[in-house]
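In this view, the complex is presented without one of its protein chains, the others remaining in place.
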Amino acid sequence: MKPINKLSIQDEIIGFYLLKELNMRQTNGTPPKDYFDIVLADASGQISAKYWDVTVQDKETFLPMQLVKIQGTVLSYRDQPQVKISRIRKATEEDGVSLTDYVRAAPIRPVDLVHTINLTVNEIREPQIRSIVQYCVTKVEEKLMHYPAAKTYHHAYYAGLAYHIVRMLEIGDFICKQRPFLNPDLIKAGIILHDIAKPEEMIAQMGVVTDYSNHGKLIGHIALASNWIVEAAISLDIPLESEVVLGLQHLVLSHHNLGEWGSPVQPQTAEAVALHHIDNLDAKLQMVEDALDTTIETEPWTPMIRGLDNKAIYRLKV
Amino acid sequence: MKPINKLSIQDEIIGFYLLKELNMRQTNGTPPKDYFDIVLADASGQISAKYWDVTVQDKETFLPMQLVKIQGTVLSYRDQPQVKISRIRKATEEDGVSLTDYVRAAPIRPVDLVHTINLTVNEIREPQIRSIVQYCVTKVEEKLMHYPAAKTYHHAYYAGLAYHIVRMLEIGDFICKQRPFLNPDLIKAGIILHDIAKPEEMIAQMGVVTDYSNHGKLIGHIALASNWIVEAAISLDIPLESEVVLGLQHLVLSHHNLGEWGSPVQPQTAEAVALHHIDNLDAKLQMVEDALDTTIETEPWTPMIRGLDNKAIYRLKV
Amino acid sequence: MKPINKLSIQDEIIGFYLLKELNMRQTNGTPPKDYFDIVLADASGQISAKYWDVTVQDKETFLPMQLVKIQGTVLSYRDQPQVKISRIRKATEEDGVSLTDYVRAAPIRPVDLVHTINLTVNEIREPQIRSIVQYCVTKVEEKLMHYPAAKTYHHAYYAGLAYHIVRMLEIGDFICKQRPFLNPDLIKAGIILHDIAKPEEMIAQMGVVTDYSNHGKLIGHIALASNWIVEAAISLDIPLESEVVLGLQHLVLSHHNLGEWGSPVQPQTAEAVALHHIDNLDAKLQMVEDALDTTIETEPWTPMIRGLDNKAIYRLKV
Amino acid sequence: MKPINKLSIQDEIIGFYLLKELNMRQTNGTPPKDYFDIVLADASGQISAKYWDVTVQDKETFLPMQLVKIQGTVLSYRDQPQVKISRIRKATEEDGVSLTDYVRAAPIRPVDLVHTINLTVNEIREPQIRSIVQYCVTKVEEKLMHYPAAKTYHHAYYAGLAYHIVRMLEIGDFICKQRPFLNPDLIKAGIILHDIAKPEEMIAQMGVVTDYSNHGKLIGHIALASNWIVEAAISLDIPLESEVVLGLQHLVLSHHNLGEWGSPVQPQTAEAVALHHIDNLDAKLQMVEDALDTTIETEPWTPMIRGLDNKAIYRLKV
Amino acid sequence: MKPINKLSIQDEIIGFYLLKELNMRQTNGTPPKDYFDIVLADASGQISAKYWDVTVQDKETFLPMQLVKIQGTVLSYRDQPQVKISRIRKATEEDGVSLTDYVRAAPIRPVDLVHTINLTVNEIREPQIRSIVQYCVTKVEEKLMHYPAAKTYHHAYYAGLAYHIVRMLEIGDFICKQRPFLNPDLIKAGIILHDIAKPEEMIAQMGVVTDYSNHGKLIGHIALASNWIVEAAISLDIPLESEVVLGLQHLVLSHHNLGEWGSPVQPQTAEAVALHHIDNLDAKLQMVEDALDTTIETEPWTPMIRGLDNKAIYRLKV
Partner (left out) sequence: MKPINKLSIQDEIIGFYLLKELNMRQTNGTPPKDYFDIVLADASGQISAKYWDVTVQDKETFLPMQLVKIQGTVLSYRDQPQVKISRIRKATEEDGVSLTDYVRAAPIRPVDLVHTINLTVNEIREPQIRSIVQYCVTKVEEKLMHYPAAKTYHHAYYAGLAYHIVRMLEIGDFICKQRPFLNPDLIKAGIILHDIAKPEEMIAQMGVVTDYSNHGKLIGHIALASNWIVEAAISLDIPLESEVVLGLQHLVLSHHNLGEWGSPVQPQTAEAVALHHIDNLDAKLQMVEDALDTTIETEPWTPMIRGLDNKAIYRLKV
């Protein structure tokens, strides 16, 4: 069974896929007939699909985020590949397939990612910083096991958020060694806290963001994380006016760098400047890597990438 | 004694003024001589001044924000009026002058402004909203008696912040009557809380902002007020996830409307949209009123106003 | 008969509606068949609809802006509700339905709105200002009875323009009382004149703008209103160089505040600053109120609102 | 006597100059002494100057825009040349010098420029267009003999406005021949009318703009010219709704192209698009030519030019 | 046979057209059926079309950029005209039609355009400039015979690039006569070189750009032309540091004027300022002329023009 990112037009397919999106539509014909407008996914990518002969029973059988077995053909529709499904059934226990094998995921196991994050928390030497970071990680530890880092921009897959944090910690570690004037405790804390409230901002299932929460829209993950630092400090009896709380809130509030990108203040400590650029470097390179990975290998150009000003990436033959 | 905003070039002046700013400089001559570079103020406005013959004793005698008696002449220096001081002495108890008579102030007594704010807090019907607003007002009640609303933009005078709040409450009250779909409790709360952390953001004395605080620069009054709502809710046992906390934080966080003006989220409740526009209406009209008040009456145009895109205001003769 | 803003998916509907838009299309089938692509409206809102079995007679029978009786079902098409019409006929005299009951309209009777505007004109004390405003109102008095204030942004319904003016007059009246330095004659005149040429800029029928006029596109309502003031002054023998004409033209020309929003000059009189902010406050709050009114009540969020930077509004449960 | 644009540091000068600006200042010394802060000008350029030993009589003798005879030295002050005046007296009738020889002026005689403009008006074939243009030219004919086209940006000298119009007419004539789809009457009319109200917008003397008028600030030359077209049409009994009035107003209103450059509408006729680009081409090339002319010939770079995004121009040695 | 820009809804058509675009699609029906989604073109314009009854043979017969004979009807689909094709066959030799008669083309023969360009090259007096320009023209001489100047913005037709150059040369010639301070050699060279690398940036066939090349996307025509000047200079033994190379590279690099429009440096020589404005004037007026030409003559407004900020052009009836 070919992974989705290896499919070509005219391929006949048969195998298991995830119903990542499923909508019931009606044809324009007379009488109109029901059909399913589907997004199929596996760990390698996703593809749109149509199933035309929907029965009453089908409507009750199939739901989004289920595993199904599909038979069909890859056609070209408006210059994009699309699967025309001829047969479809739900996967059963006997099939021995597991949902987690069919969602796109970070290349490292979630449990290892969260373990690394927890280890790093313990390496923070300043006890107040360590305990505030600990408090915030604990609030979302379970969600860190599977939440993506964003809806579409970057690390938009299973455990993408934890993967983003871990990769940034690697870069942060290197930069602190290269530039000893940076405080490694603040760099570690800033990296772990900067997007820590994303699981509160977004509603996600199996690594897929389906919507933003009301708190996400009205407060945003930046101010939510700032709230949590206040909460932590009060609970841990750390004065709100202390330099520790000031420094951690500043890291979180300023990490998007500019007002128009959502930061109410701009980076004004050495570590805040570093945090923004480490975040940017990791996010942008991951967008590139993911676009190259999920584009059919024989294509010289990836699709346009929204987070890179809608630029596509060229595979240089050097 | 003419108030400062009535002075003309060539006027001889004698009277009491506030040393709003005082800096020691040296002339370019050989040998260089010390002189004072001064900003004189009274309740009607301010004017720059020079005192050339500074003695060793003078340097120890005069400090900023003191009342002094001045004799001098109004000259024109680079097209701006400037007082050349010939005699200066500190005001004494016998002079019977009071500092508060010489600083620019809101046209309503601070005690009455704060009283109005407190009355309004008590009119809020929803008890959780009322108690959170009460908590935050209490934190700054003393400073509300004298803090300006801004360093230069608008209401930059003694008790300017409280005056801004009270005038906005009047507009808010009218708008709620005109448009019953708005929730008056949220409008009142939003108006009182929106700039409530400004006294923490700025360092001010007698209505004059001398600098921004570290917290002001690194967190900003918007996120600080958001912090206080968290603090209040925790202290009052109101759940942080409740719609009340969500609504109040949203009002505060969104009241600058755009990211580039410092709001991490944009207004997305009816009352948040109203709050932004009431704030804007009051601030802009006050800038105009203050500019007209402090410009010499025979001048058809005020100076350029920074908060109005550097436009000046014309006194239409209608 | 449920109003449109109360409909839900799967509802069977039967009743009278306005054919707000009607376009003939053809299916993709072989042979292609004609069908109607329709927007149905009533006073509460609007909904898209399809009528599939169009006969030759139907094509000659149905025209936009007619009242029809419909039988059909509310389906979901691309996540938006859409009526599939099974039966349709034109409304007849016997049905006793009136077009004016089916168009969205200001909540106050047009005759009362125009009466209020005329009363206010008479309250203007300065005779030249009064007579210029009178002249301009007379030019569009009939259209004021039904024109909307805009194509889509705000007050886009029957008599929306007059309603916008009247509500602004209420706010202006309050602000003049709160701030006596403002000239009430200029505030009244500015509010009445600021959008007075909109009926010349747009082509509207029953409160629905179908297009912009050539004059609207090439001159725009701002310069058109400025033209009318010149015309009025010449006709009334008021010198074009007078402060009255200067002041009124400035109010009209500057009321969009910024060049990129269409104002060739920026507000530079106290009343021009006030006018812009009163206009903005009324327009933005009306967008919010209209969006909340026309969104199904059980929905927590309105659709995105173009005039509010594409933000949606949340119904806070406080 | 060297023209100003040929002076070098250390030059001793003696000759007649215009007192383009003259301000009385006081030194910082004790006692402060009066001195004159001066801008000297001749037809080739201008230079700042100081006269230190001002007597009581001098203060009454010298006024701006007078011709004087100067003796002095060119020194370097803050990297800019500055004349230290040792002797100064007013020019007398016997000196036989004329003010007009000492102001910067268009390279063609004003009377010839205005003659060309009038000839062109008569070449307009469509009688209504011709008569409206005639009406507007007549309003400012006298000022066309000497007004500059702008305060600083371009053609900022004696008869600069008429020169700008005439040069644009030459380009317009060429473009109409090259592209016969353009209407030459509208091109001629647009070029003559586009800046026709500038003499009402600015206050100028001998080609030097000293300020903007109240009408200039509050209405602007674009809307003023639009007013004049209305006035002309009424006086000539041409209907305001006619295509001629529409077309001429559109040309004037749109000629700055963008809202942020002051045009309330954007060019939407062929001739309006042409007008904007002809205006831009002439203005920008004139800025370059003037900068090269007034820069000392041995300098490879001109000063920065405000109207060219603060770029300087390089004299390529090709 | 009516040209495409004269067609109206309901016209029956029969005649030869170019298959400018051809895509195979499938209907939504069950079973889905193949159809062709087509863009038909002739020298006067283009129109979308559908052919529903595609046979297996048809799929192998028809290819883009072929001439075909069509029978069909002009219908209205989503407010746009669309041809429903009933019969289609390939043109044969006997039909006596030539592809070149059916593509939109410059109004002057390519051979004449290229001849004019070559003549102009020879008129350049400075030998190094002449030889560098010659070198670059030679690189693309063949492509100059048919390449368009852009994908959609302006001169997007057969030999559009050469036509753009020739028209600019006419304007440049006039401007150099009007303003002798400009160097005609540099103006000529700048005009010929400014877009000389466009044929390397784009992939075009018969005047239609189908895509950008890899070099076009990654280097761009501005830097490519700059490369060619280096190449030419090396090959001609002209020092890279010479003023000639400096001046020519500067002309090419700066001709888009602003960084956001693709120029890494801004115009800083007189000729570079002129070049940008001549380019702009010609491109914008050609967009207008082409839009007016290709819009049905009875329509008062053209469609929106992307390169004119999405403004449409009005045919003034003067």
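Letters A, B, C, D and E mark the chains in the order given here, with residues in each chain numbered from 1 onward.
Please note the rule applied: a residue touches a chain if its C-beta (ideal position, glycine included) is under 8 Å from a C-beta of that chain, and two chains touch if they have at least 3 such contacts.
Predicted, not measured: the structure shown is a model, and the values here were computed from it.
All shown chains touched by the missing chain in the whole complex, by label: A, B, D, E. From the set E:R130, E:K217 or E:R315, the residue in touch with the chain omitted from the display is E:K217, counting the whole complex. Contact with the undisplayed chain is limited, among A:L67, A:I129 or A:I191, to A:I129. Touching residues on subunit B toward the chain that is not drawn are 23-26, 28-30, 32, 214, 217-218.
Residues of subunit D that touch the chain left out of view are 27-29, 33, 35, 52-53, 75-79, 84, 300, 314. Interface residues of subunit E facing the missing partner chain: 214-215, 217-220, 222-223, 226-227, 230-231, 234, 240-241, 246-247, 249-250, 253-254, 258-265, 268-269.
As a working rule, only the chains that are shown with their structure count from here on.
Rotation relating subunit B to subunit D, from a C-alpha superposition: 120°, rounded in steps of 5. Averaging C-alpha coordinates per chain and comparing to subunit E, the farthest chain turns out to be B.
Here the spacing of subunit B and subunit C, counted between their Cα centres, is 40 Å. In this assembly, the C-alpha centroid of subunit A lies 60 Å from the C-alpha centroid of subunit D. For subunit E, residues touching at least two other chains, in rising order: 28-29, 314.
Taken chain by chain, the contacts fit none of the simple shapes, being neither an open path, a ring, a star, nor a full set of pairwise contacts.
Looking at which chains touch one another, you get A-B, A-C, A-E, B-C, B-D, C-D, C-E, D-E.
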